[in-house]
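One structure, as structure tokens, below. Some questions next.
Only one protein chain is missing from this complex, and each of the others stays in its spot.
Note that the chains are named A, B and C in the order they appear, and that numbering of residues resets to 1 at the start of each chain.
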Amino acid sequence: MSISFAQTRETMLDELVAANHILAHQGVIDAYGHISARDPEHADRYWITRAMPAREVSRETLVEVTLDGAPVRDAQAKLFFERAIHGEIYRARADVNALIHAHSPSLIPFCNSMTLLRPMTGPAAFIGAGAPAFDSRDVDDEGDLNVVTPAQGRALAQALGDHALVLLRRHGVVVAGANLREMTRRAVVAETNARQQLQASVLGPVQFLTQSEIDHRRKGSRDPDRAWTAWLQEARAARG
Amino acid sequence: MSISFAQTRETMLDELVAANHILAHQGVIDAYGHISARDPEHADRYWITRAMPAREVSRETLVEVTLDGAPVRDAQAKLFFERAIHGEIYRARADVNALIHAHSPSLIPFCNSMTLLRPMTGPAAFIGAGAPAFDSRDVDDEGDLNVVTPAQGRALAQALGDHALVLLRRHGVVVAGANLREMTRRAVVAETNARQQLQASVLGPVQFLTQSEIDHRRKGSRDPDRAWTAWLQEARAARG
Amino acid sequence: MSISFAQTRETMLDELVAANHILAHQGVIDAYGHISARDPEHADRYWITRAMPAREVSRETLVEVTLDGAPVRDAQAKLFFERAIHGEIYRARADVNALIHAHSPSLIPFCNSMTLLRPMTGPAAFIGAGAPAFDSRDVDDEGDLNVVTPAQGRALAQALGDHALVLLRRHGVVVAGANLREMTRRAVVAETNARQQLQASVLGPVQFLTQSEIDHRRKGSRDPDRAWTAWLQEARAARG
Partner (left out) sequence: MSISFAQTRETMLDELVAANHILAHQGVIDAYGHISARDPEHADRYWITRAMPAREVSRETLVEVTLDGAPVRDAQAKLFFERAIHGEIYRARADVNALIHAHSPSLIPFCNSMTLLRPMTGPAAFIGAGAPAFDSRDVDDEGDLNVVTPAQGRALAQALGDHALVLLRRHGVVVAGANLREMTRRAVVAETNARQQLQASVLGPVQFLTQSEIDHRRKGSRDPDRAWTAWLQEARAARG
């Protein structure tokens, strides 16, 4: 089942549909979150669904857009307003080929707290020593929490820096990956890690990965595809 | 799938059935909660199901009643005792066309606490700077927690004021909307927000929306129908 | 759907099967809990399933036993060891016709805490001003936590007193009712109430029902059957 990360567009598009279904089934993404993947042949374009719930996404609902968020073909497609998240991060991070913006339920408490989200176990090492946070108040304070303008998208990309996850205060999260499978695994692990860190904090002081443990694990997971396959089967079984 | 809010009665009645199924599936409403919608042609009448669990509601179980809670046609229908909730709020609030009274599980802890329920994210802005609370002890103290008499209904409507949600101490919640879809979204978001605020409070001081963020978001959601459609599909899939 | 509480044996036995399925589906009872109902014609006998998981109970697995726990007919039936719970409470409480002994997950934290389980809302009024607790250490201290001997059963019945629920320290709970539907509703509400009281305690001081509210609600629920019907449909739908 292992698939090369230098994907064809066809494989990538199938995985983009799968990632939507997996992350909806795992409870990470609701009807207002969105997932994208960079086009394998045009580094300055990415694919994303038309504005719709993740669980309903199919090959037919996917649209190719430029980094400025303009549809390459279907100019009438109704798209997500927050495309600047995807375009500006793809622009800033050549190593990122897949992104999710979600309102991941267990991460919201960390979005609205000064307590750092930190890695409890090896698979969460991608969180780093403490997750960075983006605050829309630092960009403008008209009160809109969404990331809509290029300036807002750039500020978010800057807050992300070279991390793989950034919390959006009073809003949600953005998780990045080298490909859809890595991004998907990270998005699920982040939600789990948040729940476990929160529970551990009830017990008293919490032990986290050390910097050397984080560095060691970041060198790569041994089998990134195994959870993907199981999650996809579960998501499809649930759809009947 | 978008449907005008100036609805025909037929559309409204279909949505009233759907709202019952969605909110039962989402775990917001139990066998003792109730949902109503104002009649589009008679502002002094509303529709509600006969007394029965929300998941079993159908077009056939719906009854039209006056703001005094009297059935327009079927005088023998067994109705919910707490109709005064609906009648008195529709009387007091011309802008409200849909209501739910539920014992939403994650809101009960806030009903029985002096800690204010406050909005964690944009979609919860309708909660305002802090949810108001109604206490049956302020109306009478015979010990019945239900809102049954017109006087109790009026006191509840007064506690709601111009808010969209009011907590009922030691009892449950009432959520109002301009239409069934808005009310449904708010009822689900309120439950989610409560859970997240509770979790965040374990981590330390919690950051909430500012007044300007609340004001900005209250101007309107960009796509109120998207969650509705997804939730309805999920509820129907679960029913088989 | 309303059924008189002066039941025929046939109706009672059907409800005993249904109560097992409902409470397994609701997550109240695991493979080691048990439910009984007094025989409508012989006050000194009750019905209980052979030792087996609640979700698998059928009319064929039910056995009639005396208050001493001896099977009336099938002397070879493999029965639960803790039958003294049922026999001794039926002996002590003429008003009790249905019982459950369960390891209800959210009640265990209260079993092992000095914090009193108290009613958050009207339906939980049956808990009273604070749930009593039985400690096996008060009867013998050989270390067996089970309630097996008549003496242990009597001590448990004494701890229950005239309450409807008693916590068993480091073990579980017993819930009593005038009939299977009342007991079932109480067992579900107790689990929900425990979860909500625990959550509320995170927010700060918790407000509970006053004694007059408890007294008022104990006079009787207005529609005890509604939740039963909905829960039974859900349990059966889940079984396919």
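Criterion: contacts are C-beta pairs under 8 Å (C-beta built on N, C-alpha and C of every residue); 3 or more make two chains touch, one makes a residue touch a chain.
Predicted model only: the values in this text are computed from it and were never measured.
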Across the complex, visible chains touched by the hidden chain are A, C
Full-complex touch with the removed chain, picking from C:D14, C:D30 or C:D215, is C:D30
Among C:T8, C:T115 or C:S212, choose the residue that contacts the chain missing from this document, as touch is defined above. C:T115
Of the residues listed, A:T11, A:T61, A:T121 or A:T149, which one is in contact with the missing chain? A:T121
Subunit A positions in touch with the non-displayed chain are 120-123, 192, 195-197, 199-200, 202-210, 212-217, 222-223, 226-227, 229-231, 233-234, 237
Over the whole complex, note the residues of subunit C touching the chain we left out. 30-32, 51-53, 55-56, 81, 103, 105-106, 108-115, 137, 141-146, 169-172, 198, 201-202, 239-240
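Convention: only the chains that are shown with their structure count from here on.
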Among line, ring, star, complete and other, which best matches the way these chains touch? line
If you average the Cα atoms of each chain, whose average lands nearest the overall Cα average? B
For the sequence-identical pair subunit A and subunit B, what is the superposition rotation angle on Cα atoms, to the nearest 5 degrees? 90
What whole-Å value do you get for the distance between subunit A and subunit C if each is reduced to the mean of its CA atoms? 46
On subunit C, where are the residues touching two or more other chains? none
